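Removed: one protein chain of the complex. Kept in place: all other protein chains.
This part shows subunit A:
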C-alpha cells in the first residue's frame, strides 16, 4: 500500500547544512516500502541514517530540525502542513532553508 515514495529534497541557502551532505544541494530519493505511511519525522531519521554521516547536530536537534532551519513542503512553510506529522506523498518536494543573517 505505502510503496515507494519519490521525493526531491533541496538545500537552499548555503547556510552550511548542505555541506553536511557533501555539498550536494539537490537529492532525489526513493523511500523504501513500509506498512505505515511515511511522515516527516521518519524522513528526518531516514536522512540521518542514510545521508548524514557526520555532525548531525548541525542539521537535527531532538526529533526535529535544528533552530535556524526552515522546512518547506511543496513551497509552503511546514507549519501549515502539520510539521513532523505531515504524511509524505509521492513526488513531494521538501526544501530545507538556512536562515541568513548577513547584511
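Couple of notes before you dig in:
What we mean here is this: a contact is a pair of C-beta atoms (placed from the backbone, for glycine too) under 8 Å apart; a residue touches a chain by one contact, two chains touch by 3 or more; residues count from 1.
Note that in this section contacts and distances are computed from a predicted model.
When the unshown chain is looked up in UniProt, the name that turns up among "Polynucleotide 5'-hydroxyl-kinase GRC3", "Protein XRP2", "Large ribosomal subunit protein bL17m" or "Adenylyltransferase and sulfurtransferase MOCS3" is "Adenylyltransferase and sulfurtransferase MOCS3". Of the residues in subunit A, those that touch the hidden partner chain are 12-17, 19, 54, 57-58, 66-70, 72, 75-77, 79-80, 97-103.
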